[in-house]
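Encoded as structure tokens, here's the structure I'll be asking about.
Apart from one protein chain that is not included, each protein chain of the complex appears where it belongs.
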Amino acid sequence: MQGLFYVSAAVAVLATALVVTRRNAAHALLYLVLSLAAVAGMFYALGAPLAAALEVIVYAGAIMVLFVFAVMVLALGREGERQESQWLRPRMWLGPAALAAVLLGELIYVLASGAAAVAGGTPVVVGPQEVGAALFGPYALGAELSSMLLLAGMVAAYHLARRKQMDEKEGER
Amino acid sequence: MNSVSPESGLVVAAVLFALGLGGVLARRNMLFVLMSIEIMLNAAALAMITAGARHHAADGQVMFMFILATAAAEVAVGLAIVLLIYRRRRTLDVDEAREMRG
Amino acid sequence: MLELLWLVPLAPLGGFLILAVARARLGRRAVATVGVGSAGVALAAAGAVAAGFFALPAAGRVYEQNLGTWISAGDLAARFVLHLDALALVMMAVVTLVGFLILLYSAESMAGDEGYARFFCYMNLFVASMLVLVLAGDLLLLYLGWEGVGLCSYLLIGFWYREPANARAAKKAFIVTRVGDAALLVGLLVLFTQMGTSDIGGLLARAAERWPTGSSVATLAALLLLAGAVGKSAQLPLQVWLPDAMAGPTPVSALIHAATMVTAGVYLLSRMHGLFALAPAAATVTAVIGAATLLLAGTSALVQRDLKRVLAYSTMSQVGYMFVALGVGAWGAAIFHFVTHAVFKSLLFLAAGAVIAALGEEHDLFKMGGLRQRLPLVFWTFLAGAASLAALPLVTAGFYSKEEILAAAWAGPAGGRWLWAAGAVGAAVTALYTGRMVFLVFFGTAKREPSQQPGWAMATVLVILAALSVSGWWLDPRWLLGGTEIAATLPVRLAGTAAALAGIVLAWYFYLRRPALAARVAQSRAGAALGRWWIGGWGFDWLYNFIFVRPYVWLTQLGRDELLDGPFRTLGRTLDLAHAGMSWTVTGRVRWYAAALAAGAIAAIAVAVWR
Partner (left out) sequence: MTGEDVIILLPLVIVAAAAVAAMLAIAVRRSHAATAGIALTGLAAALAEVLVNLWLKKGYVGHLAVMDNQALFVIGLVLAANLVVGILSYGYLSRRRERAEEYYVLLLLAALGGMVLAISIHFATFFLGLEVLSVSLYGLVAYERGRLGVEASLKYLVLGGTASAFVFFGMGLVYFDRGSMIFFWVDWLYGQYGPGPLGLVAMVGCVMMFVGIGFKLAVVPFHLWTADVYQGAPAPVTALVATVSKGAVLALVLRMARGSPWAGYYFGDRAVYYSGGVCPSAPVFWILAAIAVASMFTGNLLALRQRNVKRLLAYSSISHLGYLLVAVLVSGAAGATAAGFYLVTYFAATLAAFGVVTALSGANGEAESLEDYRGLAWRRPALAALMTVAMLSLAGIPLTAGFVGKFYLLTAGAGAGLWALVIILVANSGIGLFYYLRVVWAMFERRATEEKELPRIGVATGVVLAGLGAAVVLIGVWPGPLAELVRAWMGGGW
């Protein structure tokens, strides 16, 4: 288990770093899928098999498909890559990297000094049955609200992505 | 069975979160910005799962499912907006979107 | 009869509501009837209430009328409560009487204005607010009236809003007085939280119980109230708005910026005199502010060319006298001077308005002259008011009230020689500028022919006010108010009288006997420098400016006339600069926004981790 966790963690960090720095959107997307799969491995190691499965099915599967779709529609090819190399000068990374590094430093400091003090319970497997019971028991209201959240996302996306109808008003605002 | 200490899960989550934040701040391509936000949400999900694992409770995994729903809804709307902008301005540069300021 | 008290503020409020709702549908006659009539009803009700008040046994002459709870917050409950005691009675009488007379005057003088209905609408709201302010038994209700009169003042200064200068003057008045109002609000909060009540009587009683004399909280509260009063009453250093406020119609200047609203500060301090008794330091500050203002404004009045500006500076100066009286603890004398000042200053403004209207909106003193025969009624009434302002001995009301203040400054509980000296010099200066005004306007050669004489309404009002101005001592309300008699020695009293007389003689000599000499003095190098110095302020303030706002000194010297605009302009500049510095942060770039968010998060976490 420990082995799985650390290997997954290394893969996840590496893949994520590659996502953030890639110039080609399709490549980045593939690394993102890899990263999500690695995180799923960590979930499994932490005793959350259902979450691991959903991470792969919903996140790496369904949600990433949306991205793939967008990349296809936008048809970014060589042109996009050339543009990315213009946008992604090393100088561009200075500020963002510094901010992210400081935040990371703070978090690591806090975790090192705070979390270690608490005796960590070793993970036990919390299986799908327990999760399901919680989701449709005490968390039923949350489940209902998730459906409303998805409804909002769907209606908004449907309305915004629809073609035509606005064309005569082009450029007005 | 070797056990995993939950703290190390949080550390990995923090690293992923920082990477995602760096992506949001540095990338000009809207698609990459959206991907970076996904990374941050995913890091948060890892933190939740880790916390749940520490307390041996299902709550963390339930919260993870709510994150999934959130991520799905946000990505759907976000991509719709990106498509809309691309159709209109033929660019994916977030820095171009600054007609309003001051 | 006392039960009619509620009608006093509500009658003008009703007039305001009628005019606000139906002003487009009412004819001019109807507007005048409602506008003047509502003030008349208030006056009549005030008369009835006064009759009832005197019927009370002399020992406990206080009447309270509770109209309901207004706001309650925790244990603090502000009520719509009207409180009638001797002080409120005097104020109410003056406000209703002078208000009614001025509205009557306006019914004629404003007849040609297209904003006739709007004018009466605002004026009625003003009278109502002023009466609320005066009759309030609760500090919060008092504050409501306080802000209400401020709002009306703003609306009426900008009454002829099409002239951008008037709009500027209105805004300036509003914003400058708001500086004082903000301090007042904080002062009220201090009192509320310390005493747990906003009822004026209860609050003062508790303050006297809990706070020892000279305690720092009492001094703080008193100073904050004083700051509010200073703003409203146009005293140093918040006086800059009043001269510009003359942009409004003349009846407005007479009612709001001379007779009533600017004395609201005096009323507030009199009402709260129990608090000032606990804070001797604050009282001293009050007296010093009053003395400085009366000299500053008096000398400034000496060199103004605009008739209404002379009267505006004169108002500041006379209110300065009242502050001196309040500061030395003779609040009865302050109220006496308030009464006489309300009469003679509104008279002067109204007569000046008649002159200005007759000359076709001419404000410049040096373009007037020789109106003695041409506007005889205006001349004689103006003369009566001027005599009272200059404190001509024995016959005029102003003489008695000013004498009382000078005597109190000398011999009062907290008086002092320097305060007396300032008052005496001020008396001479007052007489000098008053004489200058009278002689320049009504004597000498005529430069323009007046185009109209006042009609019956204006004439009646002028005559009534003139009669009151020269009525001698019987306007003195102190027999009602109670308080200590001040026994100053005869030489002191004579010296004060002599100062006023000397001023009158000097004015006669300079502006009537040898006008060429006056011109020569004014044009000499020293005279011109002095004139420039005085026209907008005083050396003291120039120094003040020089120290604190050095970069803007050159601007203020070049600038129109008001040296003391400096600090306020500086404030505006600073805010503009801060705005410019701030707006570059809103770049429109989303990545920049996200960076700010991240930086904020980092900073907050740092505070949480390392305190």
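Labels A, B and C are assigned to the chains in the order they are written; within every chain, residues are numbered from 1.
We take it that a residue touches a chain if its C-beta (ideal position, glycine included) is under 8 Å from a C-beta of that chain, and two chains touch if they have at least 3 such contacts.
Keep in mind it's a predicted model, so treat the numbers as computed, not measured.
Trainee: Could you list, sorted by label, every displayed chain in contact with the chain left out?
Mentor: Those shown chains that the absent chain touches are A, B, C.
Trainee: Which of C:Arg61, C:Lys171, C:His363 or C:Arg448 touches the chain that is not shown?
Mentor: Checking each option in C:Arg61, C:Lys171, C:His363 or C:Arg448, the one touching the absent chain turns out to be C:Lys171.
Trainee: Just checking the interface: what residues of subunit B touch the absent partner chain?
Mentor: Subunit B touches the chain not shown through residues 6, 10, 13, 17, 20-21, 24, 30, 33-34, 37, 40-41, 43-48, 50-52, 54-55, 57, 59-60, 62-63, 66-67, 69-70, 73-74, 77-78, 81-82, 84-85, 88-89, 94, 97-102.
Trainee: Taking the full complex into account, what residues of subunit C touch the chain not shown?
Mentor: 68-74, 76, 140, 143-144, 147-148, 151, 161-162, 167, 171, 174-175, 178-179, 182, 185-186, 189-190, 192-193, 575-576, 578-579, 582-583, 585-586, 588, 590, 592-594, 596-601, 603-605, 607-609, 611
Trainee: Which residue numbers on subunit A touch the omitted chain?
Mentor: So the residues of subunit A touching the unseen chain are 106-107, 110-111, 113-115, 117-118, 138-142, 144-146, 148-149, 151-153, 155-160, 165-166, 168-169, 171-173.
Definition applied: only the chains that are shown with their structure count from here on.
Trainee: Averaged over CA atoms, how far is the centre of subunit A from the centre of subunit C? Could you give it in whole Å?
Mentor: About 68 Å separates the centre of subunit A from that of subunit C.
Trainee: Can you give the whole-Å distance between the Cα centres of subunit B and subunit C?
Mentor: The computed centroid separation for subunit B versus subunit C comes out at 64 Å.
Trainee: Enumerate the residues of subunit B that touch no fewer than two other chains.
Mentor: 21, 24-26, 28 - these are the residues of subunit B that touch more than one other chain.
Trainee: Considering subunit C alone, which of its residues make contact with at least two other chains?
Mentor: 595, 598
Trainee: Please output the residues of subunit B touching subunit C within their complex, sorted ascending.
Mentor: Per the stated touch rule, the residues are 21, 24-26, 28, 94-95, 97-102.
Trainee: So in the complex, which bits of subunit C are touching subunit B?
Mentor: These residues of subunit C touch subunit B: 583, 586-591, 594-595, 598.
Trainee: For the complex, give me every residue of subunit A touching subunit B.
Mentor: 1-3, 5-6, 9, 12-13, 16-17, 19-20, 25, 28-29, 32, 35-36, 39, 42-43, 45-48, 50-51, 54-55, 58-59, 62-63, 66-67, 69-71, 73-74, 76, 80, 83-84, 87-88, 92-93, 95-97, 99-101, 103-104, 107-108, 111, 115-116, 120-124, 126, 130-131, 133-135, 139, 142, 146, 149-150, 152-154, 156-157, 160-161, 170
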